[in-house]
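With one protein chain held back, the other chains of the complex are shown just where they sit.
For clarity, chains are labelled A and B in written order, and residue numbers in each chain start from 1.
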Amino acid sequence: MQKIIAWIDDRFPLTKVWNEHLAQYYAPKNFNFWYYFGSLALLVLVNQIVTGIFLTMNYKPDAALAFGSVQYIMYDVSWGWLIRYMHSVGASMFFIIIYLHMFRGLIYGSHKQPRELIWIFGTLIFVALMAEAFMGYLLPWGNMSYWGAQVIISLFTAIPVIGNGLAQWVRGDYVVSDATLNRFFAFHVIALPLVLVALVFVHLVALHKVGSNNPDGVEIKKKKDEKGIPLDGIPFHPYYTVKDIVGVTVFLMVFAAVIFFAPTLGGKFLEHDNFIPANILSTPLDIVPLWYFTPFYSMLRASTTDFTHGMLAIFTMLVAMLAFFTQRGFRAKFLSVAIAGVLLLGMYTLEAKLWGVILMGSSIVLIFFLPWLDRSPVKSIRYRGPLFKGAVIIFVLSFILLGYLGTKSPAAVDLFWFKNVLWAQGFTLLYLAFFVLMPWYTMIDKTKPVPERVTLK
Amino acid sequence: MNDDGVDRGKRRFLTALTAGVGTVGIVFAATPFVLSMTPSARARAAGAPVDVDISKLELGQMLVVAWRGKPVYIVNRTKAMLAQLPNNTPLLLDPYSKVKSQQPPYAENIYRSRKPEILVTLGVCTHLGCAPSKVFTVGAVSGLGADWPGGFFCHCHGSKYDLSGRVFKNVPAPMNLDVPPYIYLTDTLIRVGSDKKEGAA
Partner (left out) sequence: MNKIILSLLLGLLPIVSHAEQGLKLDHVRIDLSDQASLQRGARIFVNYCLSCHNAAYLRYNRMGHDLGISNQLVKQDLLFATNKIGDRMRAAMPAADAKKWFGVAPPDLTLEARYRGPDWIYTYMHSFYRDPKSFSGWNNTVFPHVAMPFVLYGWQGEQRAVFRNVKLVSHVMENGKAVTEVTEERVFSHFVLAKPGTMTPKQYDLAIRDLTNFMVYMGEPAKLERIRIGVYVLIFLAVFLVLAILLKKEYWKDVH
């Protein structure tokens, strides 16, 4: 055995990689519950790839055959139903895990210096994952698949001048059709998985370059023993591998419970309207994207003309205020006024539909800027003040409620007093405010002293 | 970090046990994926036994039907053809059908069939899977030499079989033609692919 490894090591850095990334990769010893979701995300990615490969063996990317081939998998292929449920439930699980993983990064300051690139790669993974899920959802060619794609691709038409042409180019037809299905298939099974795997790789390379953050937000590399090993670090293998096995098992129990006992989760993970084939003449009564897109869908629908005008006015005022009260120089002031002017101009010339798309786009783009919006001197929420804690609570509630409202009719009243659309507008403002006001409230927030070493409860 | 006083034996035992149970789990999880690649219900339905009416099959003629996507030859052999079969014995590799895999027990005879006259065999050469053609004419006229007793000839690599589907010596094919399971439902109705009257059809 020793000889074989030595033979390989002369030709490939096996032991070196093993040591650098597992046996001698020192991770902080105070990881808590929130640190399971990274390895779980990797597990679900593998699940999606493996089940996806086996689905591809029987799926037919053809508008006339796609729906039937999915039912063929469900009825005729041995164990096909299990493989398909693992894939469809896996997609929802992927988003649950990714949202929790991102939340972990947010509260413990994992986006802050020196981990900005990890955060950006991670956000890119999130964007690629959304594209992957959206395109995958068209493939069963159910009625909801079809109309969901129709509606979302129509967003491109909001772009002035080139919009209609762009939407046609994306579809390859005047409506969502066989051509669209075929290209979405190509993206879903080849292009985006390659992108995702590559992004996951660089995400991990960047992580192993700077080392993991932890719930205390303390840099463990600052305190090392005489051998150069961080005092608060423990080798990833075996300590975190055995710990992650526990996390993986608990997750698999939840995953299996959904797959085997409620694979559609009452229409949340597989919608009822997707049990009939795509019908170009009959739109489902409520076109609702799957739950993981509903927060963003809610923001899109919230953008009525009045709302966008109101919001733009607020933004313009903010920018103008910034221009007057900032201690920066003339150039910064001039820039702020110019931006305010452009926004005001846009408000009167562009229609609400476009602002909806811009709004939804900014809600994702803002995530990329988190490392620079956050001006707090400390990383972890444990040592931050009440302003940040409150902001996070409001942000999470807004996100969840936007998701809930996204599944409901805008004109109905499902919360208290007001119509859903009004609530959605309020929560959209809170969501955006969380990011836009972050430089301000993180700067003035009171912080507690951060300990020298990590703490263990 | 401090690994004084660690019970190495316990640690090794727990690691081995967890790895063992984990491996069992991975094997279980892999099973559905492996099984999903076996023939599906659609393939099995398409490969179901076929019932063949031979009432119109004349003496000395051959009928070809498809079963599981393979050609099945059904030959109504004449008295002369049947009389020739015992004479072929010295030329053949396995004249008494001793290789069990090539026919059901009821075809383990020189006719390789349930009833001497009617031959039912797969038209798939045991060399590399081509379909041998029928060459029922005897002698030099057949183009296969003056001593050709009538049978099947595979154009791909020159394998020869007699009228019982028995392979000749010194040809590439190593075994007699495959006789599928079959049964007479009536005197003129053969079910190919199953030797039970009940069950799928």
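By our rule, a residue touches a chain if its C-beta (ideal position, glycine included) is under 8 Å from a C-beta of that chain, and two chains touch if they have at least 3 such contacts.
Nothing here was measured: the structure is a model prediction, and the numbers come from that model.
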Displayed partners of the chain not shown (whole complex): A, B
Of A:182, A:409 or A:447, the residue in touch with the unshown chain: A:409
Residue among A:114, A:238 or A:341 touching the omitted chain: A:238
Omitted-chain contact residue, chosen from A:257, A:313, A:397 or A:444: A:257
Per the touch definition above, residue among A:132, A:216, A:273 or A:445 touching the missing chain: A:273
Given A:71, A:154, A:177 or A:283, the one touching the chain that is not displayed: A:71
Residues of chain A (touch criterion as defined above) contacting the omitted chain: 29, 68, 71-72, 74-76, 81-82, 234, 238-239, 242-243, 245-246, 249-250, 252-253, 256-257, 259-261, 263-264, 272-273, 275-276, 409, 411-413
Absent-chain interface as seen on chain B, which is shown: 1-3, 6, 10-11, 14-15, 17-18, 21-22, 25, 28, 41, 44-46, 48, 198-201
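Following the convention adopted for this analysis, only the chains that are shown with their structure count from here on.
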Centroid spacing, where centroids are CA-atom means, of chain A and chain B in whole angstrom: 55
Residues of chain B touching chain A in the complex: 1, 18, 22, 32-33, 35-38, 40-42
Partner chain B, residues of chain A touching it in the complex: 50, 54, 57-58, 72, 75-80, 82-83, 234, 245
